[in-house]
Structures are given as C-alpha cells and as structure tokens.
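I have a structure I would like to understand better, so I am pasting it below and will then ask my questions one at a time.
All protein chains of the complex are present and in place, except for one that has been dropped.
Think of it as A, B and C in the order they're written, each chain with its own count starting at 1.
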Amino acid sequence: MSLKEKVIEIREARWFSNLTTAIIIFYASVLGVKTIGEIEGDYSTFLYLMDYFVTIYFLIEIIIKMSAEKNLKDFFKSGWNIFDFVIVFITLIPLDNSSMAAVARLMRIFRVLRLLTSRPQLKNIIDMLIGAIPAIVDIVILMFIIFYVYAILGNYLFESAPSGLWRDLLIAMLTLFRILTFEDWTDVMYEGMEIHPWSWVYFVSFVIIAAFVFFNLFVAVIIGEMEKINNKDIEDEIHNDSKKLDMILVEMTSLKNEIKELKQKEKING
Amino acid sequence: MSLKEKVIEIREARWFSNLTTAIIIFYASVLGVKTIGEIEGDYSTFLYLMDYFVTIYFLIEIIIKMSAEKNLKDFFKSGWNIFDFVIVFITLIPLDNSSMAAVARLMRIFRVLRLLTSRPQLKNIIDMLIGAIPAIVDIVILMFIIFYVYAILGNYLFESAPSGLWRDLLIAMLTLFRILTFEDWTDVMYEGMEIHPWSWVYFVSFVIIAAFVFFNLFVAVIIGEMEKINNKDIEDEIHNDSKKLDMILVEMTSLKNEIKELKQKEKING
Amino acid sequence: MSLKEKVIEIREARWFSNLTTAIIIFYASVLGVKTIGEIEGDYSTFLYLMDYFVTIYFLIEIIIKMSAEKNLKDFFKSGWNIFDFVIVFITLIPLDNSSMAAVARLMRIFRVLRLLTSRPQLKNIIDMLIGAIPAIVDIVILMFIIFYVYAILGNYLFESAPSGLWRDLLIAMLTLFRILTFEDWTDVMYEGMEIHPWSWVYFVSFVIIAAFVFFNLFVAVIIGEMEKINNKDIEDEIHNDSKKLDMILVEMTSLKNEIKELKQKEKING
Partner (left out) sequence: MSLKEKVIEIREARWFSNLTTAIIIFYASVLGVKTIGEIEGDYSTFLYLMDYFVTIYFLIEIIIKMSAEKNLKDFFKSGWNIFDFVIVFITLIPLDNSSMAAVARLMRIFRVLRLLTSRPQLKNIIDMLIGAIPAIVDIVILMFIIFYVYAILGNYLFESAPSGLWRDLLIAMLTLFRILTFEDWTDVMYEGMEIHPWSWVYFVSFVIIAAFVFFNLFVAVIIGEMEKINNKDIEDEIHNDSKKLDMILVEMTSLKNEIKELKQKEKING
C-alpha cells in the first residue's frame, strides 16, 4: 500500500473524524468551563497549551485531507473544505502581543465552528438551507423593500419621539425588526400615537404585512423545501408510473397491429 | 424598424428595467442617507435636483411603456401598470409652497414603492398573495366578527379600567389585536381581573380562539396555497396518467372486439 | 303556489339572507358607535327601538325557517338552527327592570353572533374546525396533563413567591398558560430562581415540552386537516386510477383467455 493509499484510508476512517469531533468538543468544553471564572490558577497555561495542541492537530488533519486528494485543486472545490482551510489558516497567524489578545480569543470560537464539518448530517442540513436560498431570495428582497419604505416613513413620522427609536434609518429598521418579533411593539405604537393619533394604522399595517403575511410566507417556503425532500420518492414513483403507462400504450398499439395483420392473413386464407 | 418597434424593443430590453431598478435603488439610498442628518450643506439642493431627475425619468419610462402598447387601453388592463401610473401621476403634481412640503416628502417614499414593479419575481409573489385572498376572506370575516364581539364585550366589562385600553370600540379592537400578538397581554388581563375576578375566562378564551385556532388557520391557508403551487406539476402528471388509463381501457375494448371478430371468422373458416 | 311553497321560496331567497345579514351588521354598528359615548341625546331611545325591531325581525325570520320545514323536528336536527333558536329565544325574555339591564346589554352581543349563521361559508369553516376536534382531543388531554402536573409542581415549588403567581392550582395553570405564550415568562423564571436556583430546569423544560413540542403538534394537526380537504380531489383520482388498473388487469386476463381459445381452435383446425 502506497503512502497516498494510506492517507486516503486515514481520511475515510471513522476513528479519524470521531477523534477530530472529540478534540473539538473537549476544546469547546474547556472554553466553556473557563467562563465560570472561579477555577483559575495555572488554567491560562493549560488553555495556552491546549490552543497549541488544537492548532497543530487541525494543521495535521487538513494536510492529511489535502494530500489525500489527487489534485490540490479538487480540495478547494468543496465549499466545506474552504471553510475548514480558512479557519485553520487564520488561527495559524501568530498573535502573541497583548493588543491582539482579543482577536486571539475570538479565534478560539471560530475553531469550535469546525464542529459543523465533522459530522456529515450537519453539513447536509446546512447544504439544504443554502439550497433553499433561491426560493427565499425574492421574499427577502420584498421584505427588505417593505422594511426600507416603512423605516423612511417611520423616521419621517416619529423622528421627534423621545425614545430615539426612529432617529435614523438604521435605528428605524432595527425598531421595525423588533416590531416583527412583537417585542414590546405596543410601547413603540403608544409612543407614536402620542405624536400622531392615527399612527396605529402604520403599526398595525406593518404587523399584518410583515409579521403575519410575509413571515408566514417565509415559514411556508421552508416547510415547502422540507416537503420537496420528503416527497421526492413518491414523486419519482409517479414519474416512473407515467413512463410505464406510456410503455403500455406503445405495447398496446403494436399488439393491435399484430392482430390486424393476423386478420389480414385470415382474410387471404379464408 | 419603425419607431413603435424600437419603443417595444426598449421596453423589453433588460438594460431598461435594470436602469430603472438602479435609479430607484440609488434614489432610495439617497433618502436613507438623508435620515442620518449629519451630512447637510447643499444636500437639500442635491435632493431637490434628484427629485426632478427621478420624476422626469419615471415620466419618460411610463410614456415609453404606454406608447409600446397597441392601444392605450391595454396599458391600463394590468393592475401593475395602473399602480405605476398613479405613483408617477401623483408625484407630478407641483407642490412647491411650504405647506405642502410634508406631502412632497411622503411622495418620495411612494416613488421607492416602484421597486416592486421593476422585478417580475416580486410581482409574482404579490400576485400569488392576492390570489390567496379568496381563500382567506372568510377566515378574515370570521376573525373580524370575533374581534367585534369581544371588543363590544370588553368595552362593556372593562370600560372603567384606568389604563383606558377599553374606552371605545376602536381602542378595544386595538387592544385585542395586541393580545393576538401576545404583547404584554397578561398586564391587560391582570388589570381586568381586578375589575371582574373571573375575567381571565374572557382573555384565555380569546387567546385560544383568536390566536391559537384562527391564526393557525390563517397560516395553514397560506401554506396550503404555497403547496398548491408546489404540487401543481405532480397533480398534472396524475391527471395525465388518469387520461392514459382511460385510453388504455378504450384500446383494450377495441382489442377485445378485434379478437372476437377473429374468432368469429375462425368459426366460419373452421 | 301554496303558502308553504312561498315560505320555502322566501327561505331560499338570496335577498332574505342578505337582508338578515344587513340588519345584523347595522345593529352591530349601532352597538359599536354607542361605545364612543359622545353621541348621546335620544340615542338610548333609538337603541331601545332598534332592540325591539331586531327582536321582532329575528322572531319572524325563525318562524319562516321553522314553518318551511316539513316537520318541526327537522328544524332542530341542525346544530346551527338550535344555535339560532337559543339566541332568539333568550333575547325574547323581557328584562325591563333595571337590575337586569346588564344582562340585557349582554344579550345584544349574542344577537351579533347570529352573523355566523347568515353566511354559509362561515358555517363551513366552523364545521371544519369542529370536525378537527377528534384529531385534536388527545393532544389537548395530553397538554392538560402536562399543565396539571406542572401546576401542582409549580405550586409546590414556588407557593411562597411574592408575586402570588403560584398561590393555588388555578392561578398556577393561568401562569403556565402565560408562559406558553412566552409573555414575560423570564420574569416568572427569575423570581422562581431566587427561591430555587435550579428551577430554570422547570421553566425551560416546560417551554420546550409545552410550547415547542405540543403547541407545534397542535399547529401540525390543524394544517393536516386543511391539507386533507385540499388533497381530497387528488386522492380520489388516485383511488379511481387504482380501480381502472384493476379493470385493466381483469380485461387483460379475459383477453388472454380469448387468445388461448383461439390457439386451441387453430390447433384443431391446423
């Protein structure tokens, strides 16, 4: 067995992906325990060593995965491989001076995100969600137009509100997003009604259009995508049945022709 | 190529609709940036010129679209054309005196709404939603009756509530709409229970009937409409299969008759 | 045309049900306007006369409907007729003395409920909802058990809470209902966590079990019922196709037998 075959065997091995998952989970747990804060002492040294170890393990792992490909280009064809590569590459940059400590801490969190790539089922769900984007994109654009128009209108109507919830377009869109989640939206409305008594029309119409209609459209699309996957088998079967029916019809015609020939002969014979 | 043909070509051209979209997006961004407020100076002059430019562009665009039709009547057959026409027409009205400045500002927002007509997919979604109205109308009527009856009852039971949330029918319906979104509904209930200790029956029944049952019915109808569109292909296929089966049955009978004739002849011959 | 035929004709007439609807809507509007309160004067006299008129109209209407039936028994076979009858009958009871004024006002609201029976589509939706009850009943029972057990447990754990939200079983169930709607549920939880630090397990588990799992099951059942109605046509078609296939199979066998007979004869002849 050549070295390449061995590398491919390792890459495909179950224990290899399980080991990666286990290391990330352990690393994530260490990060979690750290937040409790009471257990200090030489904890930071341990975390420091842990960082080193995980960085090196990730590096070895990605080198194995890269060298298992026939061509390095193939490795970068998968979006998930690029995702892994970027995380490993970024966390390789040395950031030892204190000013970069904050960035270094953030990197640790990025490392945990590699959990997403260590279990194929998780990748499938995310791939499905990405696949649903084309179906959602127009609803999102429509939603954005509604948000934008309502935000300009809200900024125009309620700019003077003491809460400052409408003071510029960005804040107004954040306020509308809050209304979309129904979070204390009546407080915003009652404040608005003090400025313009009829402004409940603005709020109620937004709730109905954005939260009731479009949000449910959004839910409906996600459910529709899930169903498409669930119903694929039965649809394929119906497609096949359709083809079988066409075949039967063709057979039928050929049968009819045979019998006609038979009758013709009979006539000649008779 | 006649002038008419050229006009039709322009109307159908991709660059033409993209140009319109780009101008509206730029105009919308300008309106948005304006709300930040710090960037002033000769900004208002710029916006003033921008308004002029957009008005003239919209006018030219709608004239092109109108003259591309065989008959001016055909233009007004599409609801979307009427929508565009009304927006362009309204923003044409000169409103230079200061008292009308507020209205002029509102018009700018209406212009942004033209984004809806510049991307066909957005029109399709809105057309779908309008198409779902007949399926929803009875649920909305039923919901309105429930709201109306509960509002009269609420006004009757809690008119004296210090919050004034039930002081007349309109306010009571607004309060019920708030309860429908679960927004601080228990505050309203606890206040009501101080007046009538058993009034939790009123609130809980409203939440169950309006929010749980009817709201979900509403969601179910929207999901149902989406599914109808998704399942159209497969239903058409089943319809076609059904027709094919009928054809096979007809063929079957004709085949049977042929064989019967054959047998008859055989008898005569034999 | 006999009197009975004329009565049946009236009952079936469109103008008759439209008139009833119009009168109820007008009456409901009068009740609504009354809540605004500023328009007084001889308003109460008007309302008084209105009550009389509506009572008499309802009486005439129900007599027409009753006498149009072959048998009075048939009238009471429909649940909706009983619903109408009860409303008309109750509002007939004279309640002129002041102590009963409150009840009289409530009766006015019941009269508005007759709107539900004046439009057949509304009756259909409610019939559909009633038809969905058998599918929901076990989920409701399960939900009730969960509520009951959590309420006893909550009363046991948090009876001493200063807010009094757990002071007896009924109040505890109301509090749980509030948590089900996510209404300020964390306030309740934070209070509970002061008594028992680990009580977030109680609240989070209730939210997950009751709100996430069971509430969605409830939604799923309603959507399922809607779909059953939507998919009825296509399912019927598939049933028919299945029957057609059986017929084709039978035909096939008979065809085969005919050909066998033909071959037999041929043998004899040959």
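Going forward, a contact is a pair of C-beta atoms (placed from the backbone, for glycine too) under 8 Å apart; a residue touches a chain by one contact, two chains touch by 3 or more.
Note that the structure is predicted; figures quoted are calculated from it, not measured.
Taking the full assembly into account, the omitted chain touches A, C. Of C:E69, C:D84 or C:D241, it is C:D241 that touches the chain left out of the display. From the options A:L116, A:I141, A:I195 or A:I209, the residue with contact to the chain not on display is A:L116. Within the full complex, the residue among C:V7, C:L153 or C:I195 touching the omitted chain is C:L153. Seen across the whole complex, the unshown chain contacts subunit C at 138-139, 141-142, 145, 148-149, 151-153, 155-156, 159, 167-169, 172, 182, 184-186, 200, 204, 207, 211-213, 216-217, 219-221, 223-224, 227-228, 231, 235, 238-239, 241-242, 245-246, 248-249, 252-253, 255-256, 259-260, 262-263, 266-267, 269-270.
In the full complex, subunit A contacts the hidden chain through residues 28, 31-33, 35-37, 105-106, 108-109, 112-113, 115-116, 119, 121-122, 124-126, 129, 174, 177-178, 181-184, 218-219, 222-223, 226-227, 230, 234, 237-238, 240-241, 244-245, 247-248, 251-252, 254-255, 258-259, 261-262, 265-266, 268-269.
Everything below uses one rule, namely that only the chains that are shown with their structure count from here on.
Taken pairwise by the contact criterion, the protein chains link up end to end in a single open path, with no chain closing the loop. Rotating subunit A by 90 degrees superposes its CA atoms on those of subunit B, with the angle stated to the nearest 5. Computed from the mean C-alpha positions, the centre of subunit A lies at a distance of 27 Å from the centre of subunit B. With centres taken as mean Cα positions, subunit C sits 39 Å from subunit A. For subunit B, residues that reach two or more other chains under the stated contact definition are 182, 184, 219, 223, 227, 238, 241, 245, 248, 252, 255, 259, 262, 266, 269.
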